[in-house]
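A single protein chain has been omitted; all remaining protein chains appear in their positions.
Let's look at subunit A:
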């Protein structure tokens, strides 16, 4: 460097384009991650057994009608099975969609709107599904008896 060369002036400080999310709820994402890994394998067992019983035993897909579903929901085992499947699939799928919204929706307002819509859908479907499973009437009075499960004759 010669004495006549211009003094060194640093360039403008480069802006930091990435805004950190802040650490408001430390560990929340860790629990989301754990939940996905716990609910995933549970769903494998629940869904594969569900498909096996419905499609591969007895008459297969042809057996599924009102009477078949009513018959299954008469048993507490299948009531619990189906509510577990419903709740886990909705929470797992809902949490997965939450992750995707975090990835793709960059605007805070848009993210809030999508997260709220997702929350309403998840809670709404769980509530409606639970109502159907637990308030289901297998023997409606004015129905054609040939469509009803066999145990309805004893009930009347």
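To be clear about the criterion, a residue touches a chain if its C-beta (ideal position, glycine included) is under 8 Å from a C-beta of that chain, and two chains touch if they have at least 3 such contacts; residues count from 1.
Here is the rule we go by: contacts and distances are computed from a predicted model.
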Chain left out of the displayed complex - its UniProt protein name, from "ABC-type sugar transport system, ATPase component", "ABC transmembrane type-1 domain-containing protein", "succinate dehydrogenase" or "RsbT antagonist protein RsbS": "succinate dehydrogenase"
Option touching the unshown chain, where A:33, A:52 or A:136 are the choices: A:33
Interface with the undisplayed chain - residues on subunit A: 14, 16-23, 26-30, 32-34, 102-104, 106
